[in-house]
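Here the complex is missing a single protein chain, while all its other protein chains stay put.
Letters A, B and C mark the chains in the order given here, with residues in each chain numbered from 1 onward.
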C-alpha cells in the first residue's frame, strides 16, 4: 500500500488545472528564455496581484528564488538577519554562504516569528570594518512552523527595517497559505511588510516546479537578469513554468489550493486535539501541524503515513497538508492516532 | 503568423511521449527530492546506457549541469581547458567563474573541435604557485558549430588527458545528436572520450526541462548530492524530471528525436547548397547549419523565421533543427531563400 | 599626552629583537616568494617546535591565516563549528563565508571555551543533502576571553573530533600566551588538541606582521601553495616575515614575550581585585582582563588609556597587556582606577 502523505506539500503532485496549462502551452515552438507570450502574460499577472511596479522573474526552485533574491539585496560583507530555524539557514545546505557569500545572523523565533526586539540584538557594530554590516531582514510567511505573521507584526518589522535602512526579504514559499489564513490579498500583506524582494512559491501550492522572485523595490532588479542566469536559474523553455503561474492565478486557483490545505490542517488539528496523548505545540495558522506524541505511536503511524519527526528529543512531529489532501486521509490519520 | 523556428532546439516544445510520461507521473503524492520510484528507475536507465558504474543526478538546466559538473572536478585554483567558443565560456554569463571560482583557458577550435595540439599550449607552468593548474579538459559533443568529434578524435583527447592527469568533461547538451550522427551508442562515445563527468542534455531533445550530470568516475560523485543542492539544482518534485528521462530512454525516443533533427539539418543543407548566394561554413554533422548569406536575404528571412545571426561581420547565420522540425518547414525556408 | 595602551596586543610595536632580525635580513637581493634561505630556516624552526611533520606557510595576518586554514579543511557545503564569539565569527567581516563559502555553526562558550556537549548539539543531519555537513571544530587558544583550554579539555575535544571524523583547527593568534600560561611547550598543546591545522600568531606577540598556517595533518597541505596565493597571502619579499619568526624562536623570545604579557595581566588583575567597584568577570589565564566597572569610571579612564568597552549593557571592559606593557603602566592604571 502506498503511504498517505503528510510529509510535505512538495510530496504532492501537480494540480490538474496546472497540468492542463502545461499541455496547452505545448503548442509548437516558442521563443526561449522567457521571450514568449505566456511568460509576458504571467509577469503581468504578478503586476495585477502585487502592483504595477512589481517585477517578477521566474526561477526553478525555492533555493534558487531565495538565494537569487539575497544576491540582489546583499553584498558579501553584509548580513541577513533571519529566524534561527529559517529555511535559508537550515535547509539550503549553505547555499547563501556559498553563492551570496554573506553571513546569516540568527534571531530566536517563538512560533517561527522574529520580532523587532530580536532583530535589534543583531543590529550591531554599524560602521565597524571588522564586522558584517546588517542589510536585510528575511522572514518566512507563512513560517517554517506553520504560523502566520499578522499585518501588525509585519508592519512593526517593516517600520523597523525602514528606520534602519534595512531591506526586507520575504520567503513566500507558502505565501498563498498565509494569505488564505489571513483572508487578505497578497498585495496588502506584501505592503504591510514593506517587502523589497519576495520569493513567491508555486511548487508547494500545486505547481510542478517554479518559483518567482518578485521585486517590489525595482532598483534592486537592475541586474537580476544576469544574476538569474549566473545562478543557473534561467529556464530555456520558460513558458512551461510561466504557464503554471498563469493557471495558478486563474480562477483563484492559488487561493483555493492554499485554502484547502489550510482547512485540512484545521481538520487534522481538531481531530488530534481530542487525543489525550497528543499535544499540538504551535498555532495552526496555515497548513502545518506540529505535535508531540508518544514514540510508540510515531512508530506505528510511520508504517502507514509519510511525515517527518521534527524534534526527536521532544518526540515532536510535523504533519503537512496540501492542495490534494483528502478529508478521508485526515480521518484515517486521526482514527489511527487514536489510542 | 507565427514565425517558423530555426533559432534553437530549445524553442521546440515537449515531445508528446515525454508529456505523456509527465502526466502518468502525476499520480498522487510521491517522496520529494528524488526519493521516488520514477527517479530510481531513471537513474537505472542511465546505467543501462552508460555502464553500471554510471551515477546520474538530475538537474534543471544546462548551466546547472555544466557548472555543477565542473564544481565536482575542479578546485578554484585549477583551470578548465575548453574551446574559445565553448558554451561554458560564451553562454553561461560567467557562471563557472562565479560558482566554481576557476579560470577557463581557451583553445582555438576549428569547426568547434579542440585538438591535443591546442590543449597542449595551455598545459603550462605545472607546479607554479602563481598560475592556475590545469585540471579539466571540457569538450562539447556535438559542438557549438554542429560538428561531431569522431571516435578517433575523442580517443586522442582522452589519451592526452589520462597521460597528463587531467579529467575530461563532456558537455553533452546535444550528445544524442552526436550519437545519431556517428550511429554509435552513447557508451562507446563516452568511453572513447574517457569521460569522467558528462552533462547529458534532455531539454534540447524533446524534454520540457531537465539535464543529467552523469559520473563515469564515481570518485568525483562523492559529495555531489550537496553540490547539487547548494547549486540550487535540486528539484523537490524530481519525479517530473525523471519521468521525462524515462520517456526519452523508452523506445529509443532519445535517438529518434535526435536522428530526426539531424535528418532535417541534412535536408536543409542540401537545399541551401543549391543556392549560389549561400555558403555553408561548417560540416553539417548534427542539427545545426552555419551559412553565410546576403544581408538583404537575412533581413527578408527574419520576417518569416526565427534564427540567429551568428557573426554579423561575416553575415553568417545559424539555423537549427529539432525533433519537431517539419519537412515542409525546411522546404518553405529553402524556397524563400531561393531567388 | 599619548594614551597608554590596554586596547590590544596589536597596538604594540615591534620587539627590538624582531626588528634587528628584519634589519639583518635586508642584506641585498634574495629569491622572492619564499625561495630564500631565511624562509627555509624559519620553516625548519616550526618543525623543531611542532614536530618534523609540521609544514608551515607564512601569511600576512590573522584573517589570512584563519581563512586560508579553513579553505584547506572545508568544502563550501561543509561547516565549521566554533564558539559564538569566536574571532572567525565576529571579527573577520564575514571572510570565511565569502572566501571559503562555508557556514559557521555556533556553540555557546562559557569563558570562551566550547565543550564536547556544545559541539554535539551542532553535529546534526549527517548525510542530509539539505544541510551543511560538519567538518571542522575550530577553537581559539588562548580564547577571545583570555582564558586557556587545559590539556584535558583539549584532549576531550580532540577525542570527540577524531571519533566523528572532524578536523580540528586551532586559532593560535595567541597560542604563545596559552603555552606560557600552561607552562607547557607548543607541541604538547597541539598534540593534545589533535590539531590538524594551526593558525600560529606572530603579530600580537611582538612581530610587525606575519602569521603562520601550520599543517600537522600534511594531507591537507597538498594544494596550499595555490590557496595561499589565491587568497592574496603570498608575500613577495617573504624573508622579512620569515626573519621575524626566526627572531621569535631564538632565545625563547616567543615565550618570554608571552610570559611578560601574561604576568602584566596578573598584576593588573591583582590590582583591580582590590577595587570594590570593579568585578573581574573571566579567569585571567593569559593576557586579557575582562572587568565590569562603573560607567563614570570607564569614561574617566578612557581619557588616559586605550581600551575597549566589551559589552556596553554590562559596563564590561577588556584590558589587554602585551610584550611591551610596563609595570608602571599597570600601576598607573590601577591607581587611576582607584577613583
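Please note the rule applied: a residue touches a chain if its C-beta (ideal position, glycine included) is under 8 Å from a C-beta of that chain, and two chains touch if they have at least 3 such contacts.
Note that the structure is predicted; figures quoted are calculated from it, not measured.
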Touching the absent chain when the full complex is considered, from C:52, C:183 or C:236: C:236
Residue, one of A:20, A:53 or A:130, that touches the chain absent here: A:130
For chain C, the residues touching the chain missing from this view: 2, 4-5, 7-8, 10-14, 19, 22-23, 25-33, 60-64, 67-68, 92-95, 98-99, 203-204, 208-209, 226, 229-237, 240, 306, 322, 324
Where the missing chain touches chain B, by residue: 76-79, 90-94, 97-98, 101-104, 129-132
In chain A, positions touching the absent partner: 33, 75-77, 129-130, 133, 223, 225-230, 234
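Basically, only the chains that are shown with their structure count from here on.
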Closest chain to the centre of mass proxy, which here is the mean CA position: A
Centroid distance [mean C-alpha coordinates] between chain C and chain A, Å: 42
Geometric centre distance via CA averages, chain C-chain B, whole Å: 50
Cα-centroid distance, chain A relative to chain B, in whole angstrom: 33
For chain C, residues that touch 2 or more chains besides their own: 76-77, 129-130
